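Below is one structure, written out as structure tokens, with a few remarks after it.
As you look at this complex, bear in mind that one protein chain is not there, while each of the others sits in place.
Now for chain A:
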Amino acid sequence: MLPGLKLGKSSKPARSKEPDESRRKFLKASGMTLGGLVVGGVFGGVLTDSLEKNQAPAPASSKPETSLQDALMFFNQEQFKMTEAAAERIYPVDENGPGAKALGVAFFIDHQLAGPWGYNARDYMMGPFVQAQTTQGEQSRLKRNEMFTLGLEGLKSYCQQKHQKAFTELEGQQQDEVLTAMEKGDKFPMRGVTSSSFFNMLKNLTIEGVYADPLYGGNRNMNGWKMRNFPGNQMSYAQQITKEGLVQIQPKSLQAHMSE
């Protein structure tokens, strides 16, 4: 027999699908005329009445949210605390709402470093490793989670030497000065990674942790989204997209699909 896989039933034209009740309701609500034609679409059940539920969203809350998932896969306690404190300086709590700490960003970073991205699972990692021009991208033999570990090590010894204190013990202002020096690569020694690439990694991870779907451990209670009126996972804007201005919509995360 040939080793090939024939296409399963899922790849048949979608016209063979029957719409279910909620999909009909959706299509009715959105004013789409189908003329008896059963078309496209995959999982009718998800197309619920999101359109009818568009009350004004609740404001973002700064109250920390905890859950049984709040444990570590990668960091030790000190690494976790340092990351949490640094992320909070990058994305601090303010009058708009919570900062990185309350949003669970350090958990997000921990989980990312423990997973395929942290291990460069889908990156080209064969040698030789050669010093690159800036136009050629990162050429490190280290994995991202190794770079991050070494970056935190560099941050720790910088603070010890300069302030004889841990990063977490510094005042906010001092922490900002340390992070600024790290970003600029200003006399900030690190092994295996430059301090500015480590800073960029930390900054990008922080932003991801604030705004990625809560399923990854950050953006607690969708508060990252609520601060900027981003509605997250919505199935359709077909009715709203012609409206003027900013349409306010109660956000939904991917978790909503599990109960539909």
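Quick note on the criterion: a residue touches a chain if its C-beta (ideal position, glycine included) is under 8 Å from a C-beta of that chain, and two chains touch if they have at least 3 such contacts; residues count from 1.
As a working rule, contacts and distances are computed from a predicted model.
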Worksheet entry | Chain left out of the displayed complex - its UniProt protein name, from "Ferredoxin", "Cytochrome c oxidase subunit 1", "Glutathione import ATP-binding protein GsiA" or "Gluconate 2-dehydrogenase alpha chain" | "Gluconate 2-dehydrogenase alpha chain"
Worksheet, complete the sentence: Cross-chain touch to the chain not pictured, restricted to A:Ser67, A:Asn96 or A:Gln160, is A:Asn96
Response to the item:
Interface residues of chain A toward the undisplayed chain are 2-8, 10-15, 32, 34, 37-43, 46, 89-92, 94, 96, 99, 117, 120-126, 128, 130, 132-139, 176, 179, 183, 203, 206-208, 210-213, 215-216, 224-225, 227-238, 240-247, 254, 257
